[in-house]
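All protein chains but one are shown at their positions in the complex.
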Amino acid sequence: MKEGATEEQVSHVVERIEEVGCTAHLSQGELLTVIGAIGDRDRVSSLGLEGAPGVDHLVPILKPYKLASAQFRKGQRTVIEVDGRRIGGEHFGLIAGPCTVEGREQTLEVARVVADAGAAMLRGGAYKPRTSPYSFQGLGVEGLRLLQEAKEETGLPIVTELMDVRDVADVIEVADVIQIGARNMQNYTLLAEVGRTGKPVLLKRGLSATLDELLMASEYVLKEGNTNVMLCERGIRTFETTYRFTLDLLAIPALRELSHLPIVIDPSHAAGRRDWVGPMSLAAAAAGADGIIVEVHNEPEEAICDGPQALPTELFADYAEQLRRVAEVAGKQVATV
Amino acid sequence: MKEGATEEQVSHVVERIEEVGCTAHLSQGELLTVIGAIGDRDRVSSLGLEGAPGVDHLVPILKPYKLASAQFRKGQRTVIEVDGRRIGGEHFGLIAGPCTVEGREQTLEVARVVADAGAAMLRGGAYKPRTSPYSFQGLGVEGLRLLQEAKEETGLPIVTELMDVRDVADVIEVADVIQIGARNMQNYTLLAEVGRTGKPVLLKRGLSATLDELLMASEYVLKEGNTNVMLCERGIRTFETTYRFTLDLLAIPALRELSHLPIVIDPSHAAGRRDWVGPMSLAAAAAGADGIIVEVHNEPEEAICDGPQALPTELFADYAEQLRRVAEVAGKQVATV
Amino acid sequence: MKEGATEEQVSHVVERIEEVGCTAHLSQGELLTVIGAIGDRDRVSSLGLEGAPGVDHLVPILKPYKLASAQFRKGQRTVIEVDGRRIGGEHFGLIAGPCTVEGREQTLEVARVVADAGAAMLRGGAYKPRTSPYSFQGLGVEGLRLLQEAKEETGLPIVTELMDVRDVADVIEVADVIQIGARNMQNYTLLAEVGRTGKPVLLKRGLSATLDELLMASEYVLKEGNTNVMLCERGIRTFETTYRFTLDLLAIPALRELSHLPIVIDPSHAAGRRDWVGPMSLAAAAAGADGIIVEVHNEPEEAICDGPQALPTELFADYAEQLRRVAEVAGKQVATV
Partner (left out) sequence: MKEGATEEQVSHVVERIEEVGCTAHLSQGELLTVIGAIGDRDRVSSLGLEGAPGVDHLVPILKPYKLASAQFRKGQRTVIEVDGRRIGGEHFGLIAGPCTVEGREQTLEVARVVADAGAAMLRGGAYKPRTSPYSFQGLGVEGLRLLQEAKEETGLPIVTELMDVRDVADVIEVADVIQIGARNMQNYTLLAEVGRTGKPVLLKRGLSATLDELLMASEYVLKEGNTNVMLCERGIRTFETTYRFTLDLLAIPALRELSHLPIVIDPSHAAGRRDWVGPMSLAAAAAGADGIIVEVHNEPEEAICDGPQALPTELFADYAEQLRRVAEVAGKQVATV
């Protein structure tokens, strides 16, 4: 309550709390009265007392997510396993591949290079969310087919994005991990559908989503009984314009405390330039990330999409090796080839 | 190019520009060389020279949107007309109603009050995007039915949100204006579907969307031949936590310069408190908005959703009257009852 | 405390609270324990329990400012009066003038125009904080002299910026109101000095200062016994780059609730363009601002500093008249000529 709130205002708040079936708990200081509302989370959140007479502000105490919280698994960490590749807990995994599947040769060549360097999974987009309706929107089903071929040849599990609930059936035929892009982080109908597929999900943080909102979005997936969610930080929007986004690496220790879910960092989209991707990848591994998802291309200058941020295939083995050294300092096991 | 870029680096950039079918245009200062790439927008944007040797930075000159641009209509402004209610150009429209359709009595009572006070349209949500999967998600089809009834009784056109492409048919049976929420501003498949319905669209700006991105999102709708888009500013995410969002009213004169589309302000979600909604509504009208979309409730304390920010029905007529006075100072015609 | 915090962890927190001389107050829900620390503000804030074992997070309940708070004056609003010009409470004041004092003719001409149109005070910078050390830094003492002359001719009180504690004596000889710029909002030694002068202060909000920090900065002035502080919102830094800063008009009703101090809006620096200054000024008045501080120039294209955002003198009378009409709708008295 505000300083100088009247008894009547205090009573009104207490009554309101009891009206929704909760218990009010008064705590009187010299200057202020604090009123606790104890009871069921949803009832408490239905109080609607913001801006009511004498009320200063409301502070939610219970976290709004349950299944995603570290407490839910009593401190045990979730490890996601796909075809023997593990991400989470002690296990560090490198997910690499082209931004977009552009053609057969490109996809297979990149897949071979990343497989040889010890990547855990292959990434590649068949459906691309593009800011402009005039930009290339992905090869669609044909792209999925090429990913399937790359998987057969290299054995790498596939991570690919789903944008439209109507493409679920096509995508899960090929995808081992379904990626939900940053722009769809709060597309709740898509999250629920993906939850129902039971497939592992890589959920990207929205450009301006708080960690709480990211965890709430994961809760939409978890609630459907799908416990295999990886949280992915890929850069947030700030006032700084030197880079495309500001990579928020403090999210790594913070999410590790809040949740049991594995944390994967995408350094490519924030950096926007390949020479900044290396330092940011090492930084993420040093900070304790469970994995990295990075863009690689055999001919970056010819890439249809986001070429400037793709690592060239010829530098990839060295990159992976450096990453391994740093992840080990941070206490992780990195699968080797 | 960077200071001290070599001739070879300059040549590489020029070659690359010519390779994609554009013309390079050199401009040499004492310290720097600037290279212009002249040609088709999409070709220019495929250059991928960020971070290339000697390149300092790239500056896009052409706006990425076409149909949404003020130039496209040669300075003429779009006026959206629904059942004789006009928003845009000289016409100011007030859209009001409950956040969520909760029941028959609530919906009809609010509808009558806002109709009597001269509102142009009735807003109300049947499908609600909620941060928590455990929160009330709207009455769905039953909510749409109640909106239909309110429309029949008051004659007010209906503005309601669509979240899922699979609900298009149900929603367009009732909606006169389809609302796309902030979280779905970059749900491109939804935007294209809505474009194909031909219904007027109220497109909310994402929490961290730039004006350019908002206009690009509108372009997804316009591209389908649907020219009736209203742009809606509803608060952006900043570091300030005193309010839920920071209402960005500079967007009004800026969007007016960039685009021909009408601009509507939602003061309720940013303020988060009803006593701050009034001042922000007047401010929006004073700044030249074409309309306001505001939440109203007959019993705000009992509202299922966002009660603290709803204007109570008993204050609505005064609110509408003040708004009218300010809109007139800003040079707008406001329909009266 | 976190879910599952042990008894030992709870005891540690309680002991720590008692150690600093406060009282601990336990409140036990089904899932969580909340511990209140009741006692002196400074003792409570010295607890240092962030990140301690079992602690989830700390929520400060007492506002950190006292003298600036609305409660301190029991709801009465501060009105600042300078030579019969009043700002605050019911009184709306327009402060206008050039960004920088460039010369005699410019200063006097602008002063006459704004005086004729009913401005309450004349603004003008003699010391200019510039991002670049190579930019014009103001005329200094000579600039102050010209402001003095303008004051003698028009009778307008002078608002001018102080940047360096060593210039206090020079500035207060001329200034009726001392302006503290946004970049110096947390220059605490300057704030204390200004407090000691007893002169009214116009304190600009830092580019990324929260309202709480702005009020804490004002507290540095008030603490010296100087109660005449005007709070000035001038745009905050966000991700949006269409304008120089995002003008945060929700600060008006929010500051009005938190504090008794008058609120003045500077629309010029955020807009950065004169055609956007008008709409933003009207918006500020409509939202209940107590005053506007705006840049005016007789030859904007020739201005040394910030010409593009200066209103030309020939449009000023109309601008002032429109502002008056809107301020009246918002319930303010505007002094007329």
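In order of appearance the chains are A, B and C, and numbering begins at 1 in each one.
The rule is short, and it goes like this: contacts are C-beta pairs under 8 Å (C-beta built on N, C-alpha and C of every residue); 3 or more make two chains touch, one makes a residue touch a chain.
Bear in mind the structure is a predicted one, so any value in this text is a computation, not a measurement.
*Asks:* When the whole complex is taken into account, which chains on show are touched by the absent chain?
*Replies:* Hidden chain, whole complex, touched shown chains: A, B, C.
*Asks:* Among B:78, B:179, B:238 or B:281, which residue is in contact with the omitted chain in the full complex?
*Replies:* Among B:78, B:179, B:238 or B:281, only B:238 touches the chain that is not shown.
*Asks:* Just one of A:284, A:304 or A:334 touches the chain that is missing; which is it?
*Replies:* A:284
*Asks:* Determine and list the chain B residues touching the chain excluded from the picture.
*Replies:* Against the missing chain, chain B presents residues 2-4, 25, 27, 29-32, 34, 36, 38-39, 59, 61-62, 69, 71, 74, 208, 237-239, 241.
*Asks:* Touching the missing chain, which residues of chain A?
*Replies:* Within chain A, the residues that touch the unshown chain are 208, 210-212, 236, 238-243, 246-254, 258, 270-271, 275-276, 279-280, 282-288, 322, 325-326, 329-330.
*Asks:* Tell me, which residues in chain C touch the chain that this view leaves out?
*Replies:* Residue positions of chain C that touch the missing chain: 16, 41-42, 45-46, 48-52, 64-65, 129-135, 163-166, 183-184, 186-189, 192, 206-208, 213, 216, 219-220, 223, 237, 272-276, 300-301, 303-304, 307-309.
Please note the rule applied: only the chains that are shown with their structure count from here on.
*Asks:* Quick check on the contact network: minimum steps from chain A to chain C?
*Replies:* 1
*Asks:* Could you pull out the chain whose C-alpha mean position is farthest off from that of chain B?
*Replies:* Following the centroid criterion, the farthest chain would be C.
*Asks:* Same or different, please, for the chain B to chain C contact, judged on whether over half of the interface numbers appear on both copies.
*Replies:* Answer same: the two copies use largely identical residue numbers here.
*Asks:* Using mean CA coordinates as chain centres, what's the chain A-chain C distance in Å?
*Replies:* 39
*Asks:* Could you grab the centroid distance between chain A and chain B? Build each centroid from C-alpha atoms only and quote it in angstrom.
*Replies:* The mean C-alpha positions of chain A and chain B differ by 26 Å.
*Asks:* Touching two or more other chains, which residues of chain B qualify?
*Replies:* Each of 208, 275-276 in chain B touches at least two other chains.
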